[in-house]
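Quick one: structure below, then a few questions.
The complex appears here minus one protein chain, its other protein chains still in place.
Should a chain be cited, it is by its letter among A, B and C, assigned in written order, with residues numbered from 1 in that chain.
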Amino acid sequence: MAAQSTRKLAVVVGAGPGLGASLARAFAHRNHAVAVLARSEKTVQSVAEDIRKNGGDAAPFACDVTKRDSLDAAFAAIKKQWPDHQLKAALFNANSPFIMKPFLELKEEDVKPGVDVNFYGAFHFAQVTIPLMLEAGGGFLGITGATAALKGSAKFAALAPGKFALRGLAQNLAREFGPKGVHVSHIIVDGIIETDRVKGMMGEAKQPDSRLQPDAIADTYVHLAEQPRNCWAFELDLRPSVEKW
Amino acid sequence: MAAQSTRKLAVVVGAGPGLGASLARAFAHRNHAVAVLARSEKTVQSVAEDIRKNGGDAAPFACDVTKRDSLDAAFAAIKKQWPDHQLKAALFNANSPFIMKPFLELKEEDVKPGVDVNFYGAFHFAQVTIPLMLEAGGGFLGITGATAALKGSAKFAALAPGKFALRGLAQNLAREFGPKGVHVSHIIVDGIIETDRVKGMMGEAKQPDSRLQPDAIADTYVHLAEQPRNCWAFELDLRPSVEKW
Amino acid sequence: MAAQSTRKLAVVVGAGPGLGASLARAFAHRNHAVAVLARSEKTVQSVAEDIRKNGGDAAPFACDVTKRDSLDAAFAAIKKQWPDHQLKAALFNANSPFIMKPFLELKEEDVKPGVDVNFYGAFHFAQVTIPLMLEAGGGFLGITGATAALKGSAKFAALAPGKFALRGLAQNLAREFGPKGVHVSHIIVDGIIETDRVKGMMGEAKQPDSRLQPDAIADTYVHLAEQPRNCWAFELDLRPSVEKW
Partner (left out) sequence: MAAQSTRKLAVVVGAGPGLGASLARAFAHRNHAVAVLARSEKTVQSVAEDIRKNGGDAAPFACDVTKRDSLDAAFAAIKKQWPDHQLKAALFNANSPFIMKPFLELKEEDVKPGVDVNFYGAFHFAQVTIPLMLEAGGGFLGITGATAALKGSAKFAALAPGKFALRGLAQNLAREFGPKGVHVSHIIVDGIIETDRVKGMMGEAKQPDSRLQPDAIADTYVHLAEQPRNCWAFELDLRPSVEKW
């Protein structure tokens, strides 16, 4: 029973097929119970079920990370599910719909989701998870970033500002909570992640190693989560070997 | 009359005492009619009046840049005021209240103004002013940035994400509209700007040249606005000679 | 006679046709006597003569900035020429030959000039000019940087390391000597500068405003040199409006 009380919990938000699902699986493999969060009920159920089938511990929690109420409800349910687990890993992988348009054609409703998901979503997620990780004596807050966090290209005004804001927030959090034991990392994914959806839209990759495999990205999150407190990485950039940058 | 039809117009938003007022004065000195925008009726009237007293052409337009309706109403009034002027300079200097708090004490309403003013404000301002500058055959969009656009310090989560987002947006706009003749610059103010309010709160500066003078900053905006199309600066950092950085 | 003793001196190194000559002319127009330095005797004579013809005060000093002895000899001659002038502007615009090769084909002698000119040249130039500017109660050290100072592209290993090193040195100097009154700026030229040599090699520009005009760049150096001590820019990026970046 004692052992039970020190079991590790990971929460993944944006846990859809692709990187989110890989993160959920990867932390399950490293002996975390995994709370699988995304907007779609169907998505989270399928990801959690897949983990359980493979012998892991996971449960689905459909919620909208941009709304504090929704996130609070999910965490109340998580607490019920695993009352004695300690939150050791919080993975923010939520994404807004990708809208690429000439700036003057953008409406406020086109740019709002990028800010809502990337900034407000991460803000709420950090507010809910950091106190739990402080209670647990420390933990890992991994945040998925993008090329658009470093460079604002033409026609990317629905994406870059939110990604820039998220990076700024990640730096705020790393500097405030690092000394308190919460390791915040901002992982810049610079390239196309291979998913079924990408293959459906774009076909098979024409060149080997030209698309990031989500399981490979997840391995780096695990490495970061396991770094000892004397040696933490805040930021890194991941890309395919053949990517131009 | 012909001459009249090619007169230059500058619009300053966030034109309160300090940098905003200096920008308004500086562009008035360079022969622009100046539309003075800020939330407070009293503020914009006093800034515009001061310019007119000194022989310049200026008018006040109280408005809330975070709301498209409010901005549209202001620009309708500006058009009425100067029907034949061409918009050649749009200066975004709006600021949100400065809130510095431990992250876990921040409420959503604490962080919202930073995003509303810096991102949505600049988004609306750019959407309204860029078409007018394209019509005018080109112009200058100067955006006031901050240290917090480059570095997210502890306890700055109400400021840095908005300033990061604004910088991302500035890059988006520069890359999309540069080739079309709109010169977008992001001016990073790294230090304390000397204003009456700052003197009231912090007293006189203890060291000479340790606070940025708003008129000096405004001179750099004018220089940027006057760069020819073959040689534009996108970003620069301004700080007092004695500032540690 | 008293007035004579406070006349201003500018030193330009790398004062060949193009940006160097424009810098020399621009500071001459702002009432500096100008010491024109470059490796070639013919070059410096022609640039100095051109300034004198136009009513400015200038003199040529052929020297090799990568060698301290050669630079010391030039400054001894400068002192003789203008014994009572004060050094107020030191402009480092030296360039190494441009070698773009696959990395494995580079020899040590291919990469040495990039380091010699950009790092050792700037090191010696700063060591010689900073004490003179401190004596003069302050001055401006303007350093020409390049895109390759920020991004190391494939096949640029003969250029980027030297330009990175020069940028690092510029930061060292700005932080150490800013509080003492020497304004150090690193001006990133991101694009092709229009010169006779460029026109000879590449023909006329196909697109208007697609090449930086050296006189326009020089205007920005002058602006930086004239910023008051409360408001200094350290770094900015200059590019044609139509440049992709």
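Convention: a residue touches a chain if its C-beta (ideal position, glycine included) is under 8 Å from a C-beta of that chain, and two chains touch if they have at least 3 such contacts.
Just so we're clear, the structure is a prediction, and the values are computed from it rather than from any experiment.
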item: Partners of the unshown chain among those that are drawn; value: A, C
item: Omitted-chain contact residue, chosen from C:Pro97, C:Gly168 or C:Pro208; value: C:Gly168
item: Residue of A:Lys8, A:His32, A:Lys88 or A:His183 in touch with the missing chain, whole complex considered; value: A:His183
item: Where the missing chain touches subunit A, by residue; value: 175, 178-179, 181, 183, 194, 208-213, 216-217, 219-220, 223, 227-245
item: Subunit C residues touching the omitted chain (full complex); value: 68, 102-104, 106, 108, 111, 115, 119-120, 123-124, 126-127, 130-131, 148-149, 151-157, 160-177
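Just so we're on the same page, only the chains that are shown with their structure count from here on.
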item: Arrangement of touching chains [line / ring / star / complete / other]; value: line
item: Central chain (distance from its CA mean to the mean of all protein CA atoms); value: B
item: Classification of the subunit B:subunit C interface as same or different, half of numbers criterion; value: same
item: Subunit A and subunit B: spacing of chain centres that average the CA atoms, whole Å; value: 35
item: Between subunit C and subunit A, distance of the C-alpha-averaged centres to the nearest whole Å; value: 47
item: Centre-to-centre distance between subunit C and subunit B (centres being mean Cα positions), rounded to whole Å; value: 32
item: Multi-chain contact residues (two or more partners), subunit A; value: none
